[in-house]
Structure formats: structure tokens, C-alpha cells
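Shown here: the complex without one of its protein chains, the others still in place.
On to chain A.
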Amino acid sequence: MSRYEIRLSGAGGQGMILAGIILAESGVMVDDLNVSQSQSYGPESRGGASRAEVVFDEDQIDFPKVIKPDLLVCLTQEAFNQYGEDLKNYGVIIADSRIDTTKLKDKLKNNLYQLNILDLAANKIGKEISANMVVLGIIAKIIQKKIPVEFIKKAIIEKVPPQTVDDNMEAFELGFQLKLDKRSYAYGRI
């Protein structure tokens, strides 16, 4: 794939950084794919807006941070307000349904998917903290042509505490099964 940039944003404690590391680990399993992963680090990661970034490229990755995301995930209003406008033209935003997106709705049009990520995690798994795995399921579906779903599952198993694997995999499946329509944007430029 040519350079593909993912930004995961939410609140500190929502596991965005772990999700970023898992995505990066799955990218490492693909031959000849380069991976850079970084995160906001510091006071803002404790409660405020937290951010993890992953860049994939078959070529060498020069600039290691996201320049403009192809895929942006926002789990909180604050994250959406901060990053919502910063997106490539053909990019996709996955925003939790609790977020009020009115302000940018016209601008984002087909780029925006609102999905009930936090509610699914809270109601079906019983833990809102599993929302990051729901997010990984959604992303796995979007990038499956380039990163096999099995690689992401393998990376989850390697990275989460052993006693939580079942819950995490269940949350991943919930995300993976979520319906995304066939708008070309979602599968577009990967």
C-alpha cells in the first residue's frame, strides 16, 4: 500500500495507544510493509485527549508521524473537536455515536461514519474499556485487503493480558460485524 495514515483519538485510559501498538504489530507481520507508531505522551495522556498514530507504507517512511490521516477514529467529543477537520479528502472518520458531529456534518458528508462503539462495548461485553477492541474490529474490516484480519487477531492475543483474550476477541468481532456501507471512501485509497 502507498502511505496510509491512521490516527486513533479518545480520552486517556480508553486504550487508544494499545490499539495503535496492536495495529503496528500486525503491520510488522506483513512482508515488505514498513510501520511507524507514535503517541501523545505526557500530561495530556492522563485523562485529557489521547492520541495514537500509525503509518504504513511499502516505501520507506520518511516523516514518522501522521501528516493528514486517511483514517481517523474519535471516541470523545474533545477528540472530535480537536482532530475532526484534519483529514485527507478521501479519508474516513469513525466517530462514536455519542459525539455531536453537527458542526462538521456538512463538511464531512460521506467521510463520516457514526457507530455505537462505546455502547456496544458497555452493553455487550459489559466493559466500556473494550471499546478499543471494537475499534480494531472496524479498522480490520477497512484495511483487510492489505493487512489480513488474522494478523490483527494474532497481535491482539500477543498484546493483551491472557485472561482478557476472550473478552477482547469478542469485542473485536462485534466491531468487525458492524455494517459499513460500500461507500468507496471506506475502502478507497488503501
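Just so we're on the same page, contacts are C-beta pairs under 8 Å (C-beta built on N, C-alpha and C of every residue); 3 or more make two chains touch, one makes a residue touch a chain; residues count from 1.
Definition applied: contacts and distances are computed from a predicted model.
Undergrad: Out of "2-oxoglutarate ferredoxin oxidoreductase subunit alpha", "Putative spermidine/putrescine transport system permease protein", "Pyruvate dehydrogenase complex E1 component subunit beta" or "Phosphoribosylformylglycinamidine synthase subunit PurQ", flag the one the UniProt entry gives for the chain missing from this complex.
TA: The missing chain's protein name, per its UniProt entry, is "2-oxoglutarate ferredoxin oxidoreductase subunit alpha".
Undergrad: Can you work out which residue in A:S36, A:N111 or A:N132 touches the chain that's missing from view?
TA: A:S36
Undergrad: Looking beyond the chains shown, say which of A:D62, A:D106 or A:D181 touches the absent one.
TA: A:D62
Undergrad: For a quick check of understanding: of A:M1, A:I21, A:V149 or A:V165, which residue touches the chain that isn't displayed?
TA: Answer from the full complex: A:I21 touches the omitted chain.
Undergrad: Determine and list the chain A residues touching the chain excluded from the picture.
TA: Residues 21, 24-25, 27-28, 33-39, 41-43, 61-65, 67 of chain A touch the chain absent from view.
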